[in-house]
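Okay, structure first, notes after.
A single protein chain has been omitted from the complex, and every remaining protein chain is retained in its original position.
Then we have subunit A:
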Amino acid sequence: MHARSKSAGPFTTTTPRTLGPPQSSSSASSSRDTSAVRRPPLTPSGSEPSLSSYGQPESSPSRIQDFPLSCPICNHSADTLQALNAHLDTDHAELPSSQKEGFRSWFEKNMGRARSFQTTMLQEKLRGLDSFDRAGSLAGLLAFDTPIPELTSMSASGGYGSCGTVVPSSTPNTDTDGKEYLYIDSASAVHRNHTESFVALRRKVVDKSYLELRRLEKRLHKLLSLLSTTYDHDPSPRISLLRTVTLSRTQQKALEQSVIKWEDDKAVVNCPICRSMFSFSRRKHHCRVCGRVVCGSPSTDCSSGVEFAVNGKDALSSPIILRVCHDCKKTLFGKNDFKNHSVTVAQCIKLYDNLLQYKRGIESMVPRFYEELDRMQAVRNLESNHDPPAGEALRLRRRLVDAFAQYDAISKRIRNLPAESLAQEKLQIAIHQMATQFMSVNLVPLQSVQRSAGTPLTTSQGAAVDEVQNTLSEDAETKLREQLMVLEEQRFLVQGMVEDAKRQRQLDEVATLTKSLEELDLEAQLTAQATARKRLGLK
């Protein structure tokens, strides 16, 4: 099971819970139906951990693992909260609602207790306990492995509870009576924030759909567990095709109908979703989740078979296929599908983060460089004959140039990433443009400062360089390098201008600029070769 959970991420380990009855839902849902709270008859005594920590129990699934717990109803022991949870969901799913309430509070306490233990300590103690050998209940047998589409993230990501946190912290507070807060002070412009009332309005809708989702999930879960247990007790060979056959149609039908009453065939003339009339070619089908009669036309996708991977004890288990109508599918999987939409541009995002880091670095370094220059200028003014050592400024300058080079390289890499869509390509080009812009803004003043500091700086630089590298040839090499650097910078600026001109559609300018860019490239190449020759000559 662990291997499986790793591949599917943290969501899968909590999957059975997702499908389970509402007691395992996040705090937001539990606060909604607290009207009927009753003390549970089976609440275990013992330690009373703080309930407040229940806030995001799912955020640390690893910590609550490997801790022996037992079911409050039948005292069945389970090794992980997940297993226990699954056990509760499957075996005790049909508790009367009053009992459920007490049950939840017990559950919450145990959850807290589980969390309060240090995993590291427990891991030592419990090493060797294999959770699944002992799990006699369905909990171990039944797990939904990456169902298609996945029945996942609802509880794991905090699902509904996130609604309350969507208001960005930077937005202004709202009055307690819910009226929009007006931003009126002399410094900022008048605006009005509707976020609070928007979220309140949205909550109503989302609440409703959430409840609906819970209802359907529970039903589906029940159905699946019923079906899978039937399979498991079936002694027939474990080949999926045969197995479906072995479970007789009527048997399966009865099972399915025990979960949800099927709508009467005769009462329905039109498909409720696509509105088309049923006929010989347009057959009637029942949605196994809501029981409605819908058509199965592939063109409208009013209903279709959905595969549910059921992981039993053995790896040979086959998926259960159930017909689900379009509406239920949307309610059940829509949100998770949406959330799990994979981000295929991870590379771009990573590089962009890198780029930002370098940018921040440069932004923090530039003022320091200026300070250093100012200091040198001041010293020079004091002692007119003596040039101050330029070591620090030089060092900073080198680091800056390095950072700029890195920055440039990353931006180029972003631009050259293979883009799978036009928009992505546009994005990458735009990022590169931003980088170019940033560099031209920051490089130019850097150079002009050097100029204003005047030639003395260059000579002092030269002096500093001389101090470090005494031999003449090395000095020449440095000169060449400097020249190369100048060329590189220049090349870069011209490139920026080409892009500028392109944006402003000054095509004639682009032509001349491109030409000068080519010349610069050539020059840079020559200089680089000369540098290389020098170095070789030295060796």
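Here, a residue touches a chain if its C-beta (ideal position, glycine included) is under 8 Å from a C-beta of that chain, and two chains touch if they have at least 3 such contacts; residues count from 1.
As a working rule, contacts and distances are computed from a predicted model.
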Listed names "Regulator of G protein signaling 9 binding protein", "Transmembrane channel-like protein", "AP complex subunit sigma" or "Vacuolar protein sorting-associated protein 45", with the criterion being the UniProt name of the chain not displayed:
"Vacuolar protein sorting-associated protein 45"
Across A:269, A:382 or A:422, the one contacting the chain not displayed is A:422
Which of A:308, A:352 or A:407 contacts the chain that the document leaves out
A:352
Kindly note down the residues of subunit A that lie in touch with the hidden chain.
162-163, 166-168, 170-171, 182, 184, 186, 188-195, 197-199, 201-202, 204-206, 209, 334-335, 338, 341, 343, 345, 348-349, 352, 421-424, 426-427, 430-431, 433-434, 437-438, 440-441, 444, 447-448, 450-451, 455, 479, 483, 486, 489-490, 493-494, 497, 500-501, 503-509
